[in-house]
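First the structure, in the form of structure tokens, and then the observations on it.
The complex appears here without one of its protein chains, the remainder shown in place.
The block that comes next holds subunit A.
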Amino acid sequence: MPKAMGVVNQAVPAEIGGEQNVVMVEHGSAERAGSGRKILPIVEGVVLVAALLAPLVLQDYLTVFATRVIILALFALSFDLVWGYAGIMSFGQALFFGSAGYGVALLARDLDITNIFLVLPAGTIIGLTFALLLGGFLLLGRHPSSVIFVSLGTLTGSYAADRLARGWYYLGGQNGIPSIAPMTLGGYEFTEGPAFYYLVLGILVVVYLLCRFLVRSQFGLALAGLRENEQRIAFFGYKAQHLKAIIFAIGGAVAGMAGSLYAFHEGFVWPNMVGVVVSTQVVLYVLFGGSGTLIGAVIGAVIVEGVSFWLSDNYRDIWPIILGLLLLLVILFRPLGLISFVLGERERVGSFGAEPGDTNKEKRNAAP
């Protein structure tokens, strides 16, 4: 991750603090959440309003930072789909993020294609294709793959891609591809700033709503069942491996879209973007925020990036240590992430289909 620009301003912490206040205020209602009160839409609404207002109160360089966070939140969403909803531990999500970034960077460098209607679909398709290939290989087959194999397989894929990008001259080697031309719409160039911010926010909202629809559909129900007990779902006649491969590919597509936005926003791509560092970072976001809720992934990305931005000036050296400690605490004591402070278990699992309230509410065990 490139460290963001110099001076620390209070605005971002204040915004983060604002969200944490929401967390505090709503804390008491976690118990009541089970009794039918809807917390999730409130949290989503608050986050959306905060995101909409952010550029109005933030200084320019903070808007640039906020744009990056929104893109990373989109990326976190992709991992959450795969891990939080289907229980596939993808330790190599950056592979799709980064390869799409490299793909659009090459399009811009070698073919001068920067039109938003070409590069974003291209990035998405690159992510989708890689995810289909890797997911198909790892997940499909005569025997179901063990969860350990899939997680180590994705990790290895990401690591190998990192090594490849570092050593391949065409991809710029260690330095990556610098100074990518800005994304264009007709004659308009998207450079860093409020316009880019609202563009990615709009994309995030659309993707979020699509994901929300997806995980609340019958497909989402099958996925949830798969996550809880794969064998039983298979006995019900679902093709469990196919479902997994599909959601893995969708996750890859979302990651690819995030990666292409990231490449154009930062203006360069470099090997870390496909590597293990970014892969584990997205895992951190989702674990912090709360896997298995879409908004948890978004909040996690905002909090981790926001706090690290805030601390990185004064406490740059010890921040990763604190991050590790916090992560350990969350894993040990809050396996469902920070969102579980406000969101009851019943609402997190949610309801599927038409009749909210009488569908089968699965009780989920400790595994996040």
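Note that contacts are C-beta pairs under 8 Å (C-beta built on N, C-alpha and C of every residue); 3 or more make two chains touch, one makes a residue touch a chain; residues count from 1.
What we mean here is this: contacts and distances are computed from a predicted model.
Visitor: Given the choices "Amino acid/amide ABC transporter membrane protein 1, HAAT family", "Simple sugar transport system permease protein", "GLPGLI family protein" or "Peptidoglycan-associated lipoprotein", state the protein name listed in UniProt for the chain not shown.
Guide: The record for the missing subunit names the protein "Amino acid/amide ABC transporter membrane protein 1, HAAT family".
Visitor: In the whole complex, not just what's shown, which of A:Val47, A:Ala100, A:Val276 or A:Ala301 touches the removed chain?
Guide: The missing chain is touched by A:Val276.
Visitor: Of A:Trp168, A:Tyr188, A:Phe213 or A:Phe235, which one is in contact with the hidden chain?
Guide: If we include the chain that is not displayed, A:Trp168 is the one touching it.
Visitor: Which subunit A residues touch the hidden chain?
Guide: Interface residues of subunit A facing the absent chain: 89, 91, 137-138, 141, 143, 145-149, 151-153, 155-157, 159-160, 163-164, 166-168, 276, 280, 283, 287, 317-318, 320-321, 323-325, 327-328, 331-332, 335, 366-368.
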